[in-house]
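A single protein chain has been omitted; all remaining protein chains appear in their positions.
The chains carry the letters A, B and C, assigned in the order they are written, with residues numbered from 1 in each.
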Amino acid sequence: MKAMVQNKRFLSEKLCTLTLTGDEGITSASPGQFVMVKVNEAFDPFLRRPLGIMEVDGNTFTLLFEIVGRGTKMLAQKNVGEELDVLGPLGKGFSLFPSFGILVAGGRGIVPLYFLASTLARTGIPFVFLLGIRSREELPLLDFLEKFSPVFWSCEEEVPGGFCGDVVALLQQYLSSVSLPVGTRVYACGPEGMVRALCRVEMLRGIPVEVSLESLMGCGFGVCLSCGVEKKDGKGYYHVCKDGPVFLLSEVGL
Amino acid sequence: MKAMVQNKRFLSEKLCTLTLTGDEGITSASPGQFVMVKVNEAFDPFLRRPLGIMEVDGNTFTLLFEIVGRGTKMLAQKNVGEELDVLGPLGKGFSLFPSFGILVAGGRGIVPLYFLASTLARTGIPFVFLLGIRSREELPLLDFLEKFSPVFWSCEEEVPGGFCGDVVALLQQYLSSVSLPVGTRVYACGPEGMVRALCRVEMLRGIPVEVSLESLMGCGFGVCLSCGVEKKDGKGYYHVCKDGPVFLLSEVGL
Amino acid sequence: MNLAVSLGKMKLSNPVILASGTCGYGKELVSYLDLNQVGALTIKSLSITPWKGNPPPRVRETCGGMMNSIGLENKGVHRFLEEDLPFLETLTTRVFVGIWGKTIKEYVAVAQELEKARRIDAIEVNVSCPNVEKGGATFLEDEETLRRLVAEVRSVTGKFLIVKVGPQVRDWGKVVSIFEKEKVEAISVTNSFPALSVDVEKMDFFFHLKFAGLSGPAIKPLALKMVYELLCVTALPVIGMGGIATASDALEFLLLGARAIGLGSYTLVNPSSALQVLKGLEEYLTRKQIDDINSIIGKVR
Partner (left out) sequence: MNLAVSLGKMKLSNPVILASGTCGYGKELVSYLDLNQVGALTIKSLSITPWKGNPPPRVRETCGGMMNSIGLENKGVHRFLEEDLPFLETLTTRVFVGIWGKTIKEYVAVAQELEKARRIDAIEVNVSCPNVEKGGATFLEDEETLRRLVAEVRSVTGKFLIVKVGPQVRDWGKVVSIFEKEKVEAISVTNSFPALSVDVEKMDFFFHLKFAGLSGPAIKPLALKMVYELLCVTALPVIGMGGIATASDALEFLLLGARAIGLGSYTLVNPSSALQVLKGLEEYLTRKQIDDINSIIGKVR
């Protein structure tokens, strides 16, 4: 679909949100799904960029991305009124009916979890939101969480009001301070290091952890098989764009 | 240099002007010179586009181009405030001191001749401007010529006020109606067909004709030798970007 | 306007084919394009048993294209027949199926399995994969093995037989005479180009196997040269591919004499691009006032 930029905002030098108006197709998006965005009309950059969906309101949807390379840099240069070519929503999202949700986001991993939190809030399902950021530059991400509660956050540099450390340490602190209802699920999205660290958290034994993964993608809709992520049993690959991007932490080999 | 779009205007669906602010370098541009424009920051399109300089005012300069392919299409999508990467001024321009000038432009060939006309007007050298257009869609080009006189124009479709036919026929009509002072020069720019037709105009015998040529260009500044145009004597090639784009019609083999 | 073309006895409603490995097993594309509108689709090359392919990373964007190291991952011919054939049976378009093996025997086994499925119109033998019995060079690089491979597949299948070649070919003349002699019915050219990429941040090869296949618009001028040279030495119908993204790209191949064209990498970027290419072909013919696409095929020689 063609999607027109309605609004652009820089949260920091490296973090940008774009609000776009697309077509009917996007209305059905669910938390954890993503879109594939063509950043210009040329053949370079050649491939689309996968970006999580943060918010949907009718035909309008919001992306939040970190400027990490050429494609995201070009995306951040788009102006209001310009059109982007977008495929989606794609992939399988989070399960939506836990009795209680623990949402663990690292940095830009906030994107699908913000969408999930909004959905849980709307359906009245209780949850806690834990956000980890690397540096004070990412503090503006916290603003998104104002409407949710409880929210805890950590930062790897010392910042007043935040837990000093990474979000997995924050999660451990949180877990050791509460007793969880039956049917609790953990939902996580963040950098590879964070996801790996989650695997080692003893207190999560027995609690299903759904994690949204990133991988290099050729297509985003299942034809190219570029997006392999190993199955836990070593017997082949899941494909992040079709089987995921959300997986049970227990089923993937990281 | 980086040049920022100050103004963009569509004269018709296919004709667009961009006014840009660059640096000191452009101040010295003379009529017939051109710039090499990178239409985006990606590697596709790979090469720069050669475009004539239409007007210079301090660091500010104006381009007028026809949308013919991908590059010019992308250029026409630039918005005010966006930056373009531009090399120039490049090439050798027109000679500036005729006793009388006959300026013959076909379509977008108006670009260097408008610049020349402005310069001649400033130095008080008399000239006549002949413009040929293909269809009524190009009529807005005439507006540029309001400040000059005399101006004659032709159009290949019948339009009130214009000579019906091509600009070479118009030129012939003009030539047969006047007697030219010694030191008259003809200056021409237009499609290949027009330039070829000029070679066959008997009445131009003995009058120097300077013509601004187009050619495919790899670099625009003389290193790649892509822009060969045959010498009249068949002994090798001139290079449009260094030896031209302005040539004496008598020295090139077309 | 006539867009129908023929590859020897194989008739296609139009020359636009979805290339192997870039249209999955077909189904994945249904929300992006009506598969019955393309001339044919080519199922990802199948092996006799499921094959897990290469470890990630499997793809890298390059300038004007991409590199892939999928490693021929596929569900195997049996699961394909079970899970995907029923869907393909609902289509009216041509269905080509790619096959590959680590040994000649494996190729033959896949071809035999497919023989039973009447819905499958053609077998495309991908010979650009490593021959494990010959130390990993591709089947294309050893002419005697190539001849045996083609002959043995031919002997077990009555289906229309296509061989898909890549830039590893050393001598077109020899390869073509093998194909002609062994009754290959069409040649697909080209597969991706072996290439290399370095991860400068990690200071390592980007792909585990070092080499990966380069495809996409970047290779188009090289693919065109291959098609041209191939058509200088054979009268077998050629399916041209390599970097096609637009109708103009497709026309370059058709004008050189390819009787059909394959869309590969660009389908990943624009899953409905086959339809845009088709539309562009029609517009071109209209503009040029040509009413049969066959009259432009091979016009540039």
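Everything that follows uses one rule, which is that a contact is a pair of C-beta atoms (placed from the backbone, for glycine too) under 8 Å apart; a residue touches a chain by one contact, two chains touch by 3 or more.
The structure displayed is predicted, hence computed values, not measured ones.
The chain not shown here is touched by just one of B:L87, B:L139 or B:I207, and that residue is B:L87. Within the full complex, the residue among C:L224, C:V238, C:V269 or C:I293 touching the omitted chain is C:L224.
Although one chain is not drawn, the whole complex shows that of B:L51, B:C219 or B:V246 it is B:C219 that touches it. Touching residues on chain C toward the chain that is not drawn are 62-65, 67, 170, 193-198, 200, 203-205, 210-211, 214, 216-222, 224-225, 228, 243, 245, 248, 251-252, 255-256, 284, 296, 299-300.
In the full complex, the hidden chain is touched by chain A at residues 43-44.
Where chain B meets the chain that is not shown, the touching residues are 38, 43-48, 87, 215-219, 221-230, 235-237, 242.
The rule we apply is simple: only the chains that are shown with their structure count from here on.
Highest inter-chain contact count (C-beta pairs) belongs to A-C.
Comparing the CA-atom centres of all chains against that of chain C, the greatest distance is found for B.
Taking the mean of each chain's C-alpha atoms as its centre, the chain lying closest to the overall protein C-alpha centroid is C. Chain centres here are Cα averages; for chain B and chain C they lie 47 Å apart. Averaged Cα coordinates give chain A a centre that lies 53 Å from the centre of chain B.
Residue positions of chain A with contacts to 2 or more other chains are 43-45. In chain C, 63-64, 217 are the positions where the chain touches two or more neighbouring chains simultaneously.
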